[in-house]
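The other protein chains are all here in position, but one chain of the complex has been omitted.
Chain lettering (A, B, C, D, E, F and G) follows the sequence in which the chains are written, and residue indices restart at 1 in each chain.
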Amino acid sequence: MTRELLKGNVAIGEAAIRAGVQAYFGYPITPQTELLEYMAWRMADLGRVFLQAESEIAAINMVYGAACTGARVMTSSSSPGFSLMQEGLSYIAASDVPAVVVDMMRGGPGLGNILPSQGDYFQVTRSAGHGDYRPIVLAPASVQEAIDLTMLAFDLADRYRHVVILAADGQIGQMMEPAELPPMQPLTAAPPWALRGAQGRAPNRISSLYMHAESAEAANRRIQSRLSQIRQYEQRSLEYATEDAELLVTGYGTAGRIALSAVQAAREQGLKVGLLRPLTLFPFPEERLSVLADRVQACLVVEMNAGQMLDDVRLAVGGQIPVEFYGRMGGVVPMPDELLTVISRMYRRVAAPA
Amino acid sequence: MTRELLKGNVAIGEAAIRAGVQAYFGYPITPQTELLEYMAWRMADLGRVFLQAESEIAAINMVYGAACTGARVMTSSSSPGFSLMQEGLSYIAASDVPAVVVDMMRGGPGLGNILPSQGDYFQVTRSAGHGDYRPIVLAPASVQEAIDLTMLAFDLADRYRHVVILAADGQIGQMMEPAELPPMQPLTAAPPWALRGAQGRAPNRISSLYMHAESAEAANRRIQSRLSQIRQYEQRSLEYATEDAELLVTGYGTAGRIALSAVQAAREQGLKVGLLRPLTLFPFPEERLSVLADRVQACLVVEMNAGQMLDDVRLAVGGQIPVEFYGRMGGVVPMPDELLTVISRMYRRVAAPA
Amino acid sequence: MLQEITPVMLPVYERPAALAGVHTHYCPGCTHGIAHRLVAEALDELGLREQTIMVAPVGCAVFAYQYFEMDGCEAAHGRAPAMATGIKRLLPDRTVLTYQGDGDLASIGIAELIHAAARGEPFTTIFVNNAIYGMTGGQMSPESLEGQRTSSTPGGRDVQRTGFPLKVCELIAGLEGTAYVVRRSLHDVASIRKAKKAIVTALKVQQAGAGFSLVELLSTCPTNWGLTPADALTWVEEHMLPQYPVGDYKVSAAALRAAAG
Amino acid sequence: MLQEITPVMLPVYERPAALAGVHTHYCPGCTHGIAHRLVAEALDELGLREQTIMVAPVGCAVFAYQYFEMDGCEAAHGRAPAMATGIKRLLPDRTVLTYQGDGDLASIGIAELIHAAARGEPFTTIFVNNAIYGMTGGQMSPESLEGQRTSSTPGGRDVQRTGFPLKVCELIAGLEGTAYVVRRSLHDVASIRKAKKAIVTALKVQQAGAGFSLVELLSTCPTNWGLTPADALTWVEEHMLPQYPVGDYKVSAAALRAAAG
Amino acid sequence: MTGTIVIDQERCKGCQLCTLVCPQHVLSMATDTLNARGYAPARLAAAGCTGCAVCAIICPDVCITVYREPARARRGPEVAS
Amino acid sequence: MTGTIVIDQERCKGCQLCTLVCPQHVLSMATDTLNARGYAPARLAAAGCTGCAVCAIICPDVCITVYREPARARRGPEVAS
Amino acid sequence: MQDSFLFSGFGGQGVMFAGQLLAYAGMDAGYHVTWIPSYGPEMRGGTAHCFVILSDQAIGSPVLPRPAVALVFNQPSYEKYAGQVAPGGLLVFNSSLITADQSPSVPTLAIPATATAHGLGDARLMNMVMLSALLTVRPVLPVSALEAALAAHLPAHRRSLLAANVQALAAGAALAREAWLSPA
Partner (left out) sequence: MQDSFLFSGFGGQGVMFAGQLLAYAGMDAGYHVTWIPSYGPEMRGGTAHCFVILSDQAIGSPVLPRPAVALVFNQPSYEKYAGQVAPGGLLVFNSSLITADQSPSVPTLAIPATATAHGLGDARLMNMVMLSALLTVRPVLPVSALEAALAAHLPAHRRSLLAANVQALAAGAALAREAWLSPA
C-alpha cells in the first residue's frame, strides 16, 4: 500500500468502508461534516447504505435498527450532536448490538464553537447515557491512528457486541497527513442473533426492556462482565521515553500528540520526562499507568478540557505520586512551547528539586 | 406547620411551588409521572405555567427559554428522558441561566425498567451533556429531604446561575412519608440579565456561542470558577456514628438510607461502623470524607448501580484506606439485612481482624 | 360445554400463527389485543411471518416484540420509524412493521414519523390511537380530545393551552413519500373487518415498494378512560369517530396497483 | 459622490432602528440580510422593538440575536420553537420571534415546530428557506429540490432515496393552532415588499393572540449553491418558486381580523 | 346447530365484549369461577351458536376458536376477508 | 434630480444586486478600491437617481440610505408599505 | 418497635387506601411511617400491592423482603404472598374471595370481608373490614386510631362515606375477635 495525504474525516470514512461498514447514518455538524460528505458518495458508489438522517437522534436510532440486522454500521457527530445520541446509545449498549460512533469533539459546553476540544471525555467514557455501562472509547492522535483505530473499532464492536466510540477532535478531523489505508475487507456475515426474519428458526428478539428487577440485574451483570473482560484485555497505550523518566506526562489524542513534541523538547534539554498516551480511554490503561507511577516522581495530565481524564489518572495512580493538570478549554489547542514551559516548571518543582 | 403524609413526587412538586417556581414543563415518564400530574392541576390553580411538552427535548428547551426570562423554572424526568435532555442541559449551563431538573432515576441502561436505581450518577454528576461543566446535584433520601433539597435547589440555581439536578430514584418518588412543607414563598423578581424586552435599556442577550477560542476559553473559565466556588461552599453530607468508627459506610439517597439501618444494626452488634451520606453529589463532600478517611480503617461504598460514586470516594480518600464496593443493579434495592451481612463481613476482614 | 365439536365441524377461526402463545399484559377489553390479532392475521394471510421484523414502541405495546412469533425489537420512545428505517435500508426485501401508540408516534416521535413518511420509507406503521398515554397512567396525548379529562388535564383538555388534537393521517397524507395512509376503527365488528383489510393492503403496498404506509386504528383504553370495555367502544364511536373520521387519506397510484395485485 | 444631499432632501429609506449596528458575517448577496432587515422594519413600524425577544437558530443566522437591537437568545439546533414557547408562556404580552433556517426548522426541529403550531403558541416564526444547510457547507436539507446537487447529494438529490422536499407551509396549514401561515420570496423587489407586508401581518396576528404565525421566505445561498448573488436570485425564481409557490396557506378568521385591525 | 366455539378459559380476561356482540346471545360471563389470573371468563351458555365468529373478531385476547359445520365452513371464515 | 443615496462603503459586500435592480442604471461597482473587508463596494456612478429606494430594498447588507426631495418624500418611502 | 404490612389485591379493592390509612394512623400516633405502592405497568391487569412500615426509629427500607403481616384481598395475592410472611408474622385473608389451599407457616386470620362489606351495603368497604380485623389481633395501634385517621384524612369528596367506613371497622374488629378467639 502507498501512503496518501488524507484528511482525518475522510480517512475515518474510508477506513470504515474498508472495515466493511454496510450502512452509515449521520447528520451534518462541523467539524465532522466531511466524513458524512465522503460517505455520501463513497457508500453510494459501493452500493452500500448512506442516509442523511433528519437529526442525530434519528441517526443513532437508525444505527440501532441497522445494527439489529447484524450489519456493521456507523454514525458520526460532534459534541452537541453526540449529546443528542445519549438515549439511543444507552439502548444500543443495553441490547448487546455492536455499533461504531465517531465523536469529533468541539468546543463546548452549549453551542460553543467548532474548534478542537476534548470536553466530552466524561460523556464518552463514563456512560454515554443513563444506566450502568461504559462504551469502549478509542482516541486517535493522527490520521494514521484514526484509520487504525477505526478498523479496530469495528472489530471490538463485533467481538464484544458493544458500542465503540472513536473520540477525536476537530483538529484530527480537519488535518491532512500522510497515511496508509488497509486493504478492503470482505463484508462480515450476519451473526445468528441478527433480525432478518424468523425463517426456519425461532424468532430473534432484541430489546433493552427488563420488567423485573432480577432479570434487569442479570442483564446488568452480563454487561459488567463484558466490561471487565474489556478492562482485562483491551487497555492500550503508547509510550515515549518512560524508561528513566522522573516526570510522566500523559494526554490522549491531539493533546497527547502535542505533549509528545513538548516531551521531546524537554528531553533535548536533558529533562527526564516521558509520555504515556492512552489509545483506549475506556478501558483506561490503568495497569500500565500504575506500573509507571511506581517509577516516576510525578505525573502531569494534559487535556483540552478542564480536567476529565485527570480523574482516571488519579484513580489509576491512587495517591502514589502527585498528579497535576494543565488544560486549555473552549477550543484552544495548547502549543508545544507552552507545554514545554509547564513541563519544565513542574519538573523543577517535583522531579528534580534544586 | 404540620406534618403530612406525602408522596415524594408530590412533595417535590409542592416544594417547588412554595419555592416560587413559575413554570413547569415536563413529559410523562414513570416513576416521576405523579410530579407532572401534580403540577398539572396545582400550577393551573395558582395561575402559573404548566405545560406538558411533546418530549423531554422540548421540555428542557422550554425550560431554557423560560429561564431566560428570569423566572424560576423546572422540569422533571427519569433516566431515558434525562438522557434526552443532555444537549439542552449543556446549553443552559453554558448560558448561565438557573434551572432545576429532577431525575427520578430508574433501572437502566436502555428502556430497562421503572424500578429505583442510581445508575445515572455519572450522567448527572459528570457533565450532563458535552463540554466542561458539572451540574450541582442534590440527593435526597427521604420525602422530607426531597422537600428541603428542592427548596435549596432553587436557591442554589439562582445564586450560581447554574443547573441544579435533584437526583432521586423511583423509591423516593413513589414513597409516602410524614413530612413538613415550608411556607409559600413570594415569587422572585426578574434579575437584570433577564430577557423581557429591551425597554429603556441596552439589549440583553443570552447565548452559549463563542466563535473564537479566546472568548470560549474565557467563558469556560467563568464556569470553572463558579464550580470551584460551589466546591468550596456547597459540600453537604450527613453522618451517623462516625466519631469512633473503624469502618465507614457511604451511600446516598435510597442506598444511603438503607445503609443507615444496616449501620444502626451493626452498632447494636457492637461493630464500630459509621455512615457518611452525601447530600450533594456535586460538589462531592470530599473534604469531610478525607477527614474521616484519616480516622477509619476502611470504607464501604453502597450504591444501586455498578459503582459510580465509588470513583468520587476513591478520589477523595486518595488511596489512604481500602475502599470496597457493594452494589445492586437494574432496579434491585438492597435490603438492610443484606447490607448488614456485607458490613459485618468487611468489618471482620479490614477493621477488626481477629 | 354446550356444543361438542363433532368430527364434522371444522375450525373457521383460529389463533393466527404469527401471534406468540404467551399471555399479554393488556388490560381486559383493551383493543390493543385486537390490533395485534389483525396484524398477525394479515401477515399469516400473506405468508410473511418468516420474513417480517416488528419494531415495538414504548407504550402499552412495549412487549409487542414478544407477542408475535417473529423477529422483533423494541425501539426507544418515539423512534420506531428511525429504527425501522435502519432495518429496512439494510433488508429492503423483508417486511418491516412498526407498531406505535399515539403518545409514541404523535408526540415525542412526530419528527421521525414525518421524515420516514417524507422519505417514502417502504415500511408499514400500525398507529394505535387511543387518545391517551396508556402505559404511564393516562396523561393527555396530542390525540386527546377537546375537553377530555386525563391525569395531566384534570379539568379537561383546554385546547387553548394544551393544543389541538393532532390529526396524523391528515397531516402526513400530503407528503409525497406516503403511499397508503388510512384511518380505521376497532370499536365494532364491521370496523374491525375493515381495519384488517387495510392492514393487508398496507402490507401489499410495502411489498410493492410503493412508499410509506400507515394504518391508524382508533382504539380503547378502558383503564385510563375509566370506562368498562363496552363503554369504551361506545366512547370511540361517539367521541373519537367524529373527530377522527375513518377513511382513506392517501392511496397513491402505486398503492392502488399494489392493493389490486 | 455625484449628488449632494441638500438640506431640502429628506431621508426616505434608513437603516431600521431594530437592527444592531454591527457587521454581519453573511456572505455577499445572501438574502438572510434582507430577511433581517424586513423583520427589523416590521418591528419598528409596529413599535415593538423594546418588547420583543428574538430566538436565533443554529444555522447561518446563528448570530441573529446579536444583529438585532433587542433582547435575544440562541436556541439549540432546531429547538427555537420550544425555547420560544418557554419565553412566550412566561411573558404572554411580549412579542416573541423565532428565526429559523430550513435545516433547523424542517429537519432536526420539525417536531418542535409542529407541536408549537398545533398548540397555537402565539409567537411568530420567520422561516428562511434556502433549500440547503448553509452554515455547515451545503448539505441537503429537507427543502432541497429534486436533483439538486449538494455536498451530501453529490449526484443530485434522488428523492427515492433521500426523500421528497418537505413543504412546511402546506404541512402545518391544516393544524388548528395555526393562524397565519404564508410563503413569500426574496428574489426580487416586488416580492421583498410583499414579504415585508406578511411579516407585519404575522406580528399583528401575534399581538392579537390569534395563534401561531409563520412566514416562510424563499432565500438564497449563493455560496453553497455555487452561484453569483444575482444568479442565485434567478435560481429562486426559476427553480424554487415552482416547487414552493408563494401564497397564503392559512389565514384564520382571527388572523384576518388582526391584520385588518 | 351449525357451529360452536371454544373459549380459552385461562386467556379470557372477562371483558364481556364477546357477550355483547354475539348475535345469538349465547355467551355469558362465569359467575362461579375465576381463572388463575383472577378473571371471570366468558362461556358459551346456551344453544344456538351459528359459528359466525363475531365473538372471535371482537375478542381482544384471541381466546375464541370457532367451528362450523362443513357446509358453512367451506364458505370460509368471515373474519379473514 | 429628485433623489440620491448614500452607500455605506464599509458595510457593502460587493454583491452587485443594487446595480442590477436600479431602474436608472446609476449604480456600479468600484474597480479601484476594496474596503477593509476586501470587497469592491457599489457606488452611485451617474446622475439620475430618483430616490426610488429599489436598491435599498434589495441590498442584503442594509448599506443604502435613500434621500428624496420633500415633495416626493412626503409620499413616504415605498419600502415600508 | 417496627412492624411491616403488605396489602395486596386487585386494583379497585382499596388496597392503596387501606395501606395509607394505616400509615396515617401510625403517623398520628407518632411513629415513623412509610408507605410505598407497586407502581407502573406492574399494576396493569394484575394485582396491586402496597407496603407499610411503622417504626419507632428511622426507617431504612420502605420495602422488606418479607412483611411481618400480609393482608391479602384476592386469590392471586394469596397465592403469591401466603408463603412470604416473615416468621412470627400474620396472614390476614379475605375468605369471601379466597380459597385457602396452602398451609402457611404463620398464623392466619380468615375474614369474610367482602361478604361482610356487602352486608353493610357496599362491597368497597371490604378494605376497612380487613384493616380493623388486622389491628384487632395485632394491636400495633388501636382500631380507634383508624377511626380518627379516617376522620382527619378522608378526602373531602369521600366524607359522606365516613360513617359507613367506621361501621365497617367495627364489623371487622368483631369478626376478628370471633375468628381469633375461637380456634378453627
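Throughout what follows, contacts are C-beta pairs under 8 Å (C-beta built on N, C-alpha and C of every residue); 3 or more make two chains touch, one makes a residue touch a chain.
Treat the numbers as computed from the prediction; the structure is a model and nothing was measured.
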Worksheet, complete the sentence: Which of A:M85, A:L181, A:A194 or A:I258 touches the missing chain? It is A:I258
Worksheet item: Which of A:A44, A:M175 or A:A241 touches the chain that is not shown?
Response: A:M175
Response to the item:
Per the whole complex, from A:T30, A:T150 or A:T250 the residue touching the absent chain is A:T30
Response to the item:
Omitted-chain footprint on chain F covers residues 13, 34, 36-38
Item to complete: Provide the residue numbers of chain A that touch the chain removed from this figure.
Response: 3, 5, 30-31, 114, 170-171, 174-178, 257-262, 264, 333, 335-337
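Simple rule for what comes next: only the chains that are shown with their structure count from here on.
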Discussion item. Show me the overlap between the contact partners of chain F and those of chain G.
Written reply: none
Worksheet, complete the sentence: By Cα centroid distance, the chain farthest from chain G is F
Worksheet item: How many degrees of rotation carry the C-alpha atoms of chain C onto those of chain D, rounded to the nearest 5?
Response: 180
Worksheet item: Which whole number of Å gives the spacing of the CA centres of chain B and chain F?
Response: 59
Worksheet item: What is the distance, in whole Å, between the centres of chain A and chain G, each centre taken as the mean of its C-alpha atoms?
Response: 56
Discussion item. How many angstrom lie between the centres of chain A and chain F, each centre taken as the mean Cα position?
Written reply: 54
Worksheet item: Among the residues of chain D, which are close enough to touch at least two other chains?
Response: 62, 74, 76, 107-108, 110-111, 115, 142, 161-162
Worksheet item: Going by the touch rule set out above, which residues of chain A reach two or more other chains?
Response: 51, 54-55, 57, 80, 87, 91, 95, 110-111, 207-209, 211
